[in-house]
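One protein chain omitted, others in place.
As written, the chain order gives the labels A and B, with residue 1 at the start of each chain.
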Amino acid sequence: MKEILKEIEERFGPIWERVQRPKLAQVGIEPAKAVPLLTWLKEHRGYVTLVHLSAVDWIEQGEFQLTWLLGNPETEERLMICSRIDRENPAAETVSGLWPQAVTYEQEINEMFGVSFPGSPRQGVPFILEGWKDIPPMRRDFDTVAFVEKHIPGREGRKHIDTRTYIGEKFGEKGYLHD
Amino acid sequence: MTETRERSKEVQIWFGPQHPGITGNMSVQTWLDGDTLTRGITHVGYLHRAFEKLMERRLYIQSFPIVCRICVPEPDTNEWLLASALEELSGLDREVPEKARWIRTLVLEMSRLGAMLMVLGGHAGSMGLGPAPQWMIALRDLVLDRFEELTGGRVYHMYIVYGGVRRDLPEGFAERMEQTLKTIESKLPLIDDVIFGSAVFRKRAMGVGVVPREWAFEMGISGPVIRAMGIPKDVRKDEPYEKYAELDFDVVTEEGSDIFARAMVRRREIQQSIDLIRQILARMPKEGPYCAELPNMLEWTIPVGQTYVRAESSRGEMGYYVVTDGSKKLRRVHVRGPSYVHGVSLLERLIPGTNIADLAPLMVSLQVCPPEIER
Partner (left out) sequence: MDDKIVKPEPPLGGPPQGSRPHAPVGDGCFLGEEMKPQAPSYKEALARIKNWFRANSLWVMAYGTGCGAIELRPLATARFDMERLGIAMRPTPRQSNVLIVSGYLAVKSLKRVIRSYEQMPSPKWIVALGSCTINGGMYWDSYNTINRLDLYLPVDVYINGCMPRPEALVAGFQELMRRIKKGEADGWRHYMENLDWYKENQKKIITDWDLPEYNW
């Protein structure tokens, strides 16, 4: 894995890298160079499989992280390409021309995170949700409990009891021995 | 719900979600010309429970009852994947005791056996062969009995935890497991006759639903579907986890890449699983701890990191992409199920030109599991 990381650094400039396991390495790269890197890895280095495409919401830094996981079927090595895009008006380049199954992943990320992939088919077409009017649900600032309390009626009797306050009220402050 | 379109003479038919031939609660919107399908679109989301969102709200130990519900026929693979990903990120993986690794391998192989038995029954059931699913599901129930004895649960086990497993093997488990395996083995020749000897099955399965070899790597196809193309890909061999590196087995492959070849791969993997379980039980250490010393699970934090772990489920390569941020809760989990590719991209590409009667057997042979697609 070291050789391919070195080669990527020579060709595509500064990267963040880490070898997680003997057969799994991680590469961080700026978003403009991500798709050229993916194309190069697919065409010239045998990473022909797109295992998955996923997004992570780093709300504290105001960024979305996109992770393309590529697989090399000959050596069975996996390469994780990570790239961070801005959280305001997030958009990324599509890889649906390279891999047909990327259409579904991009459709799902578009629906669940609100990241748009211009040029990818089925963008904006609902994949999992139906009639969703709130902000994309997998974003960190979407509060699922508040949504449930507002929209989904439940059965009476589910009362939340905080253990610390309950024991404190019942046995006094010393009842709770930890911290 | 049919709609005839005058111009193209195509009929639109919804296959599912309420249909006895569909593999779970999903639907395929298809267009028909005569009785040949011209195109289809997979619709999922009927089972979306937002597992990935819920896991971001739970402590690490609380995520276990959630992950096993992602795949109902085979929950243990999910448990193992989450446990192994977090062990890798926290550095606990060096402390997992030897016996726990053997028990985990046993549980993973048992769950593969159960799932394979059920799917082979589904192969026959989707073509109208009644007795075979009756027998196969009864045989799977014997495996579930052993699971119940080992873990306390029939379907959802929540048995594999961080650092090992929840409890030790019960007294005399190996003998009873051997008895179960003998019973299953004795019934397999009958099932061969009913399924693979049946003219109906041969005629409807051979040459139907052929996946071209060029798609194999580009689309990320895995599991029995890729092995039926004659390509020996198996995560247990390619990146051996737990004790699979020490076990003696060969990757099962078949030629033809049609429904028959996939059913044959599954049939031979049932035998392979039985052999593997025997090997594991023979080499299982008698003494030793079954779980590592664990930190306080309510206060446990894992340093920042991300990883991808994978395992061979009965359907193919199942993977977890796990991101932690140093807090008590997960930052992100992405479940990469094999059905994501098989059930959406591959199925939509295979549908044009298929006879409508072959759609249900095709979906069973791809082993489409909708909870894995939408999580």
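Note that a residue touches a chain if its C-beta (ideal position, glycine included) is under 8 Å from a C-beta of that chain, and two chains touch if they have at least 3 such contacts.
Keep in mind that this is a model prediction, so the values were computed, not measured.
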Inset, instruction - Out of B:Pro20, B:Gly172, B:Pro189 or B:Gly353, point to the residue that touches the absent chain in the complete complex. - result: B:Pro20
Legend entry - Of B:Met118, B:Val161, B:Met177 or B:Ile351, the one touching the omitted chain in the full complex: B:Met118
Inset, instruction - Sort through B:Gln12, B:Gln134 or B:Ser327 and give me the one touching the missing partner chain. - result: B:Gln134
Inset, instruction - With the full complex in mind, choose from B:Arg49, B:Arg167, B:Lys203 or B:Arg283 the residue touching the hidden chain. - result: B:Arg49
Legend entry - chain A residues that touch the omitted chain in the full complex: 129-134, 137, 142, 144-145, 147-148, 151-155, 157-158
Inset, instruction - Name every residue on chain B in touch with the hidden partner chain. - result: 17-20, 24-25, 45-50, 53-54, 57, 65-66, 69, 72-73, 118, 133-135, 137-138, 140-141, 144, 154-156, 371
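The rule is short, and it goes like this: only the chains that are shown with their structure count from here on.
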Legend entry - Whole-Å gap between the CA centroids of chain A and chain B: 23
Inset, instruction - Using the touch rule from the top, collect the residues of chain B that touch chain A in their complex. - result: 44-45, 48, 50, 52-54, 56-57, 88, 217-220, 233, 238-239, 305-308, 317, 319, 321, 323, 331-332, 334, 336, 340-341, 344-346, 349, 374
Legend entry - Residue ranges of chain A touching chain B (in the complex, touch as defined): 20-21, 23-24, 26, 48-52, 54, 56-57, 67, 69, 71, 73, 76, 78, 80, 82, 99-101, 103-105, 126-130, 137-138, 140, 142, 144-145
